[in-house]
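Note that one protein chain is taken out, while the other chains of the complex remain in position.
And then chain A:
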Amino acid sequence: MLAMKPEDMQEFEIHQLLEAIYFRYGYDFRDYSKASLERRILHRVQQSDLNSISEMVPRVMHETAFFELFLRDMSVTVTEMFRDPKVFKKLRQEVFIQLKTYSRVNIWHAGCATGEEVYSMAIMLKEEGLLERTRIYATDYNNHSLDIAKKGIYPAEKMQSYTESYLAAGGKASFADYYQAKFGSAKMAESLKEHITFANHNLMKDQAFAEMHLIVCRNVLIYFNPKLQDKVLALFKESLIARGFLLLGDKETIDFSEVKTSFETFSKKERIFRRKMYV
């Protein structure tokens, strides 16, 4: 009974792969939730016609292009404009009023992926007269996603459903005013982009870089284990001004984290938290 069962071997192989990636590139996936990670890794094994996860180790070690592929796999999530319109409506109705009291506003979209939510935010800020005084920092660790986000070009066929979400989020003008449709794609307006800085930032290892009035980080923490969640939330706490806002994903919370006492719940349903004054 000394032989390792195949399924335990798989766990070991993943461990080895993540150690190799950390050693070689400094990207630390060891504190990711393993179940989703395992699915994605197995998908890569299948896509690249490999026989096992172990076969990925020499490839990521020696082929930068293969590592880039791995990074892409790791960041494939589904994003869209005005995802959960009610959340955007709440921001617009209750958080923006607070932001209007500042002469300059910094907003950080941490883990912005391909940028759909960033443009959604810029549109709402514009309609509320806030965009001119706002700088949006949109960051992700994945350069491939960032390139798409920077270009701001999305499939035109999605605009119909985005328009519905835009209206449900309290959109005041015509959604079509914010993009130019051409050859089956929709390019977001320059007037929005001017206020957005896209940059590579890795929540696993990088530091705070500016004082934020609002941090948006939706459906990123669900991919992290509690230890990494704590670390990232501490980074958000450090980055927020006193009374600054934190927006998380629908199923995410700060309730079980170390920073819990530093925040108050601003809106439970929409997962909006607010940094307390002195803690």
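Here is the rule we go by: a contact is a pair of C-beta atoms (placed from the backbone, for glycine too) under 8 Å apart; a residue touches a chain by one contact, two chains touch by 3 or more; residues count from 1.
Throughout what follows, contacts and distances are computed from a predicted model.
Taken from the listed names "protein-glutamate methylesterase", "High-affinity branched-chain amino acid ABC transporter permease LivM", "Succinate dehydrogenase cytochrome b subunit" or "ABC-type Fe3+/spermidine/putrescine transport system ATPase subunit", the protein name that UniProt assigns to the chain not shown is "protein-glutamate methylesterase". The omitted chain makes contact with just one of the residues A:Gln16, A:Ser54, A:Thr77 or A:Thr197: A:Thr77. Shown as candidates are A:Tyr223, A:Phe245 or A:Phe263; the residue that touches the absent chain is A:Tyr223.
Residue positions on chain A in contact with the hidden chain: 5, 7, 10-11, 33-36, 38-40, 76-78, 219, 221-223, 226, 250-252, 256, in rising order.
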